[in-house]
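A protein chain is absent from this complex, but the other protein chains hold their places.
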Amino acid sequence: MLLVLVGVSILTFLLLFLTPGDPAETILRQQMGGRTPSLEAIEQFRQSEGLNRPIPIQYVDWVTDVLQGNLRESYYQETPVSTLIINRIPATLELAVAGMAVALTIAIPTGIISAVHKGKAPDYLSQFAALVGVSMPNFWLGYILIIVFSLQLGLFPVAGVGGLESLVLPAITLGSGMAAIVTRLVRSSMLEVLDEEYIDTARSKGLRERIVIYKHALRNALIPVVTIVGLQFGYLLNGAVIVEIVFQRPGLGALLIDAIFARDYPVVQGLVLVIAVIFVLTNFAVDLTYRYIDPRISFGGESA
Amino acid sequence: MSETLLEVEDLHTRFATREGTVHAVEGVSFSVDRGEIVGVVGESGSGKSVTARSLIRLEDPGYIERGSVRFDGIEMTDADDRTIRRVRGDGMAMVFQDPMETLNPVFSIGEQIVESIKVHESPEKQGLLDYLNVPLFSSRGKRSQMRQRAIDLMSEVGIPHPETRVSAYPHEFSGGMRQRAMLAIALAREPDLLVADEPTTALDVTIQAEILQRIRDLNEELDMAVLMITHDLGVVAELCDKVVVMYGGQVMEEGPVEDVLTNPKHPYTESLLGCMPQTCARGEPLNVIEGRVPSMVGEPTGCPFASRCWCSSESCTSGELPTEQVGDDHTSRCHHVEELSESMEAEQ
Amino acid sequence: MKNSRRLGRFLSNRLNVVGLLFVSVVVLSAIFAPVIAPEGPNEQDLFNRLDSPSAEHPMGTDQLGRDVLSRLLYGARISLQISLAVVAITLAIGTAVGLVAGYAGGWVDEALMRFVDVLLAFPGILLALVIAGILGPNLTNIMIALAVVGWTQYARIIRGSVLSVKQEEFVKAAQLMGVPRRRIVLRHILPNVVTPVIVLATMDMAYVILGTAGLSFLGLGAQPPTPEWGTMLSQGRNFVDTAWWVVNFPGLAIMITVLGFNLLGDGLRDVLDPRDMGDVENKGM
């Protein structure tokens, strides 16, 4: 994992150098409110930001700062990147959790129904619905939801952050795509489990079908689902960018977009790094959860 | 005394597959008396496992085409779910072949036994939340009581240190121990009939003997009838009172064990006996479900064994098989019973 | 014989047929756009802006009075071109890396796979977004970004397959007999990975179209006046309730195409040996 993190940091750092042309002038011009910086000012900026030095040294400097918790300062916001990110995390986290909740609420029952009625109408219907869910560009869905639920029915605000009501539509928009993926997953996992011998054992005990499915089958079926759902956290972050733009939620995604367009490299780098680290850590956490829900995998085993 | 507990009559179980309808069980009839141990013997794919599953209505994805399974006066083939559950909960328990796969890996052994006890105690009242052990919905006092019962059952089936092992998970058990646990799960329901589907096939020989011994003991102590499904005539010889020989989804021969084994009245039984000690390779897993029994696709005609039978004649390839009474409670379904007896006598 | 049975099985699932139908419609639209389209994709009529659907303009006109239907038909070309290009590139890179890693083994394998791990540590579209954003908005850059992100899964499948085939006796035997490595690889390994790769590539077509739409929405898309669906949808968003045809037809076009490829991929997965798909998932860190 450490190796991956090192790789992540290198890659993140190198992103800056993808920029066509000289970032210094772009940055300075914006810092100066649009005025063309003098060549001396550009040179001075390069000096002070260490942009003249060999890339490996710049990288080491950067990593040293990062390890001390210093993600540097935004070029334009005059705020430490870490502060910017921390300020934005709640909105995104809230959205991601709500989106995940929506996804699971839709996906688990649908997946189960689909699996239990395999090959019958409910199965086809939910499979098709799930595919429609993944196939819709989510910003389109977002606008449709706004039109229907906000403008026509007046149930929810169009945009912004606030109480639960402003979370509903974004969460549905974000969750639907994910729901589709999870539904398919639950279905196939459930089908696999329902074929297992221990399901027959459970039935042979005289257990109700409900208990067989929701206790014996589901618990096993959820094991791979948890893994993939955890790995899908990244999918949520992908989607969050767009949902945050559609619903004007000031989260990490919106920050990233702004930073990319403004060429605010410290913010872009900081965000990409933080997101990747969150992603890697999530996967790690998923691993731990996996161990918890699947007793066959013992704790304290190797984790390389 | 010999009261009939289970009566199977003309049972047909089929599977619809892409290749066609598989006639896995084709007109099987036999009976089990209270306290009796009956063996069902046959090769992989002979339909014996499907028969066993059909008895407790676990034939899915197959379906019972016709015939009857009467257990303790209850007609299983058209019973509703509730009745079926009640029978499963305290009449007929089943132990499956591969203990590595029949225990739910994510619940402790104790939990799985306790469930069985719960069902037995109140088969009608099965609250999902109770079974999921959601705190407010399941009584703790009762749970620890059942846990104690589970520990007792575990020691009854010969699991050492049951107090500590009750909270162990299946993967922490050896194969033999798992099969014992399965046995405990079955016994928790105090069944009248234990259907054991090749319970020892996947186990080492020594453990196999222990388990069989345990089953015999239970049979004696609890007066529990056993239907032993096996491909191993040795097991039958050792354990059973009566044997049913199956091939191609049909009963070939049925009778008291001693009679059938020493004096087989069917060519198939005979060839089985011929390969008995060593050549009968142990358990390739039987897989009727996926339709890998191509020989049983389509309407069967004549004797299923005809193509491999050394004494088959034209009459064997078509028409109904006769059921010949060949001794007390001993029947054989062969056109050539007469000749067979003669030739065998000649050999001797 | 086997193939015709597979075809039969494929067609027996109605969802597969729907998928095939959708994809065919899109492909045919792309090919015959100039024949079918009532107008050129960029023919403006400023004084007939935002006309609702009519006989003349079955899907109405857009902000510049262009025929929405014509733009959608030509847009099918763009979408297919982009996704084919990205899939081809990812496939090429992924195959090359997978073969090298799997066959060479040792530190080469280790290094390549670590690199794959690093790329996988970024949520795909986000990384694509950053790359495309930094490179600047246009379709080429979107394709580059999506390709950078997309090749890793192919590399993994192919590497895995190489590793397992390498263990097979006949490959060892071939090696002992002095058959050149290249031949072994081509003869024995490629046929083994064709199935999962075909399925993955089909699904990837869907993924790329959706990804392009998302990036276009964020303003990284095609340069005007390219009739790219994502851009059309994104620029039509001001009209969600005033001129629904400007937004919803491109939305539907994207959905139908993506749905088509997804259904097709599913169908192919079911029909081609499902067992081959087992190891597609990545296996932790």
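The letters A, B and C name the chains in turn, as written, and every chain counts its residues from 1.
By our rule, contacts are C-beta pairs under 8 Å (C-beta built on N, C-alpha and C of every residue); 3 or more make two chains touch, one makes a residue touch a chain.
Convention: contacts and distances are computed from a predicted model.
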Absent chain [UniProt protein name; select from "NuoM family protein", "NADH-quinone oxidoreductase subunit NuoK", "ABC transporter substrate-binding protein" or "Thiolase C-terminal domain-containing protein"]: "ABC transporter substrate-binding protein"
Which displayed chains the hidden chain touches across the whole complex: A, C
Which of A:Leu5, A:Ala159 or A:Val226 contacts the chain that the document leaves out: A:Ala159
Touching residue (missing chain; options C:Asn42, C:Gln81, C:Ser164 or C:Asn192): C:Asn42
Listed residues C:Leu73, C:Ala128 or C:Val240, member touching the removed chain: C:Val240
Absent-chain interface as seen on chain A, which is shown: 20-21, 25-26, 29-36, 74, 76-79, 84, 87-88, 91, 146, 150-151, 154, 157-161, 245-248, 250, 254, 260-263
Absent chain, residues of chain C that touch it: 42, 44, 46-47, 49-50, 63-65, 133, 136-138, 219, 223-225, 235, 237-243
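As a working rule, only the chains that are shown with their structure count from here on.
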Topology of the chain contact graph, where touching chains are joined (line, ring, star, complete, other): line
Interface with more contacting C-beta pairs, comparing A-C to A-B: A-C
Length of the line joining the C-alpha centres of chain A and chain B, rounded to whole Å: 51
Chain centre separation in whole Å, for chain C relative to chain A (CA means): 21
Shared interface positions of chain C, touching two or more other chains: none
Sites on chain A touched by chain B in the complex: 196-198, 200-211, 214-216, 219-220, 223, 293-296
Chain B to chain A touching residues, read off their complex: 53, 56, 58, 81, 84-90, 93-94, 96, 98, 101-107, 115-116, 119-120, 123, 126, 128, 131-132, 169, 171, 182, 185, 189
Chain A to chain C touching residues, read off their complex: 1, 3-5, 7-8, 10-11, 15-16, 18-20, 124, 127-128, 131-132, 134-140, 143-144, 146-147, 151, 228, 231, 233-235, 237-238, 241-242, 245, 256-257, 260-261, 263, 268, 272, 275-276, 279-280, 283-284, 287, 303-304
